[in-house]
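Complex shown without one protein chain; remaining protein chains in place.
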Amino acid sequence: MSVITNDLIAQHNLTGDEYKHIIEILGREPNLTELGMFSVMWSEHCSYKSSRVHLKKLPTTGPRVVQGPGENAGAVDIGDGLCVVFKMESHNHPSFIEPYQGAATGVGGILRDVFTMGARPIALLDSLRFGGLDTAKNRHLMKGVVSGIAGYGNCMGVPTVGGEIVFNDIYSLNPLVNVFCLGIAHKDKIFRGTAAGVGNPVIYFGSKTGRDGIHGATMASDSFDDKSEQKRPTVQVGDPFQEKLLLEACLELMAGDLLVGIQDMGAAGLTSSSCEMASRAGNGIELDLTHVPRREPSMTPYELMLSESQERMLMVAKAGKEDECLAICRKWDLDVAVVGRVTGDGILRVKDHGTVVAEIPAKALADDGPRYERSYTLPPYQDILTNLNCDLIPDVKDANAVLLSLLESSTIASKRWVYHQYDHMVRTNTMVRPGSDAAVVRIKGTNKAVAMTVDCNSRYCMLHPYEGARLAVAEAARNLVCSGAEPIGLTDCLNFGNPERSDIMWQFVLTIEGMKDACEHLRVPIVSGNVSFYNETNGLSIYPTPMLGMVGLIEQADRTTTQWFKAEGDDIILLGTAREDLGGSEYLKVVQAREQGSPPFLNMNAEKALHDCVLAMIRAGMVQSAHDCSDGGLAVALAESAMSGPDRLLGAVVTLALGRLRKDAVLFGESQSRVVLSAKLVHRQAILDSARRVGVPVAVIGSVTGNRLVISLEGEQSAVKVIDVPVAMLYDRWAFSIERTLHQA
Amino acid sequence: MNIGVVVFPGSNCDHDCQYIFRDVLGQDVTMVWHKEASLTRLDAVILPGGFSYGDYLRTGAIARFSPVMGAVKKYAADGGLVLGICNGFQILLEAGLLPGAMLRNQSLHFICNDVHVRVENAATPFTSACKPSQVLKIPIAHADGNYYTDPVTLAGLQANAQIVLRYCTPDGKVTSGGNPNGSLDNIAGVCNAAGNVLGLMPHPERCAESVLGNDDGRLILASLVEGMKKAKPQTVGE
Amino acid sequence: MKAKIHVTLKQGILDPQGKAIEHALDMLGFKRAANVRVGKYMELDLNQTDRAKAEAEVKAMCEKLLANTIIEEYRFELG
Partner (left out) sequence: MKAKIHVTLKQGILDPQGKAIEHALDMLGFKRAANVRVGKYMELDLNQTDRAKAEAEVKAMCEKLLANTIIEEYRFELG
């Protein structure tokens, strides 16, 4: 009498072949609980079935790597016996359904990933994508997501020190919410999710289990359609207060000699945490659901095993240490219970009131899920996208007006409305707050600081996934370097459409190759990451968005640099050269409403030389400010350096060589490998010499002075003033644009 | 000198206070768990910022019933120095150690930003290192800092110089433009009638080191350290 | 006409506030209180004399703005 119908199999998002595979593993038909467990573990979200074969190509090793991909988070050595533990995760689908709770629980999840490793979280960054703010729905999504991140992160006492937001209508029905978290741990006290030691007790602690988010993991592996309304009861509600208690309890548990392994219950809850821990140790686990703390009395084994209630953890304690573990959890007012033992037979066996309700080889469930080599092909539309004839586009006439509208466009405008809602100073480490190229937090007890940035220009990625991925890696590293940090590690969150489509898979495969090449070139290992597929609604897919979170080390915290000008009279120096890189630029989008062309040219050797050169200058104390050129090009970078300082606005007078280029390319083109420095006059010669020595193009282009931004272009004959605006006006347009848009609406 | 920092479930500036007093200002610091019913040999007590009990129901409403708060009341009644920062201020209000209550910020948003405050009373043990009317730049980080009290109480606060800090513009003008959250009379910090209990919304511990780019907050913390030396040591039992 | 609107969490949805309040009541010795749930209460004046129209209008307000119907339910009285 089989209870498993074809309908049930389909409802669990399993294919016929996958179901056959389950029968082979078990040697029998699964019962409903087992079917549910397979379905969550073999979902795209948990099993990486479409991405695994490609992710393997990424460079993950390096002298500093303490923990690469495969654990809850990656870890990188920063010396002094310490390491940084970091990861980025997406919570896109839940945030579309319920923006506040979706974003909040996203923060909760990434925090748990980091503190389960034994690290105290010290920084969060958020990377967001929404449709344009001209619709009420998009405004609602953004407000909800931002307050959800604030609500959770602020309460936890972990500062949100940076992030990025890009607006593009392609994200209207599939907004992206990616959150990065970094923690600090002792190198020799990293904890892992392993169920070693037959006989050791398995202990559940944290919140009670409710019927929240059942099938959250399969939902995240599903495209939206008009029926997704019905999936709504799967929304989970976060309780940051409970998570704060969980954090403190975990760190106290880890300080003693009590634990063998520990893992948070994220997607697929009790099922994933137990089978993954067992599988990593080559062991089994026997769970007795009778003891699982629950919010509602009549929950079935199916519900208990699949619930995604937040703020829960599973630990394997050393035998005999149960009581100490329970006491610490109770001190922090947490629910806690011994719910099982480690066994030697490799089986995840689940009992409820004495009867076995599920019995599955742990490794088969955790690691032997399906793996697909999905087909991929260059989509025919790609040619149309890259085909851009700039000769048909008139050059800029009123550069002042264009600069103002770029600064006002929501992607470039200041994100102060957002980050002023985030506590970005708690823990008193924040040396560089949101508003510079990278955030910097000092490491107490050392002279060091850590810089962090999240970056991805997804329009570049859409126009050319391989180039876009390389450009993202380069920009992230450049942002760190401009702060005085050496890039030491990377985490990613790869947001794509439906991998069953060959064009989407093509984007994915090229992205991986681009990341691989760029990371190898810059010698930055990828130590953790996350894949989010099915960001697609009614067949319309997002731009490929491989969000990167890169971490850099500053050996001497007092050599940290920010992007804004410091003093009247300083030189303004440009490193790098302009080309005609208008393809995929913010300028073309804002002024010409075109998202077309080839993304900017990137030469990795030039990029690396630039990084080494800038770092050496900063370390030698020659630099007052450093800012990379990205969205909006050189004119926007200069404006940002003039107006983004915390205390005052400073003007600049600059002359740029026009050469044979178009004016708009010089002002707003997004040529890569460029940095705007400011420096005291005494350092001019040393800066010029050290750049020339390593072949980095360098020019003194002007000086910090007055209260206007004045830019002239020097053609064949004489210089022509093309931009001349009071910095206060630039500031007003840029700083309050988002606030105005939200309030006027 | 020994400073007690109370740890409520959900406190999250407790480590920051510990760090600044111990590692930067060189004082002894004792972390006091909220379930402790007595405060022994402390020269001052800090109620730190954070989200005690998640700030559920109202900020500070549940924490005020923690066992330690009985001891804090006695400690304050005996003249001990008590400083409540942000959530600590909110707890002091709910506990009745300071008059008034907090409403949501006028913008309804959490606000994290530098603000300016003017020292209205430089004669308290918490402000003695400041000059009268000195303007300090100190960050705030809260969603409920919109101070309210009834007109009679307000008049009393004004008359007794209990308004210690007021939000102001960078050049020291107490105007609505300098008021970040709608607080009544631009109140950023008030003390009790005896002057030994201060609550303030801004976070001096976040701006007391030059590596963080601002050390204005140090004036308040250093005042407290000086103030402790003058006050007699306190022990409060059950 | 006055509308009195109650917005509460749907059954089964976690109520962290309610949980914390219950814990506090317990601490305070109110041992007989259980299942605390917290919701919102709103009052507003509606410049509308037609009862049916008022009803439709408040329902629309709830659906569109006042309640988050993904996790909350609402009820209201007119009077």
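Chains here go by letter, A, B and C, matching the order in which they are written, and residues are numbered from 1 within each.
Throughout what follows, a residue touches a chain if its C-beta (ideal position, glycine included) is under 8 Å from a C-beta of that chain, and two chains touch if they have at least 3 such contacts.
These figures come from a predicted structure and were not determined experimentally.
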Chains in view that touch the one left out, judged over the entire complex: B, C
Contact residue for the chain not shown (choose from B:V5, B:V32 or B:I62): B:I62
Hidden-chain contact residue, picked from the options B:L103, B:A161, B:V174 or B:A222: B:L103
Residue of B:T149, B:Q162, B:N179 or B:N192 touching the missing chain in the full complex: B:T149
Touch list for chain B against the chain that is not drawn: 57-58, 61-62, 65, 94, 100-101, 103-108, 146, 148-150, 182
Interface with the unshown chain - residue positions in chain C: 6-8, 18, 21-22, 24-25, 28, 30, 32-48, 57, 60-61, 64-66
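The criterion applied here is as follows: only the chains that are shown with their structure count from here on.
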Sites on chain A at which at least two other chains make contact: 239, 241-242, 333
Residues within chain C bordering two or more other chains: 16, 20, 23
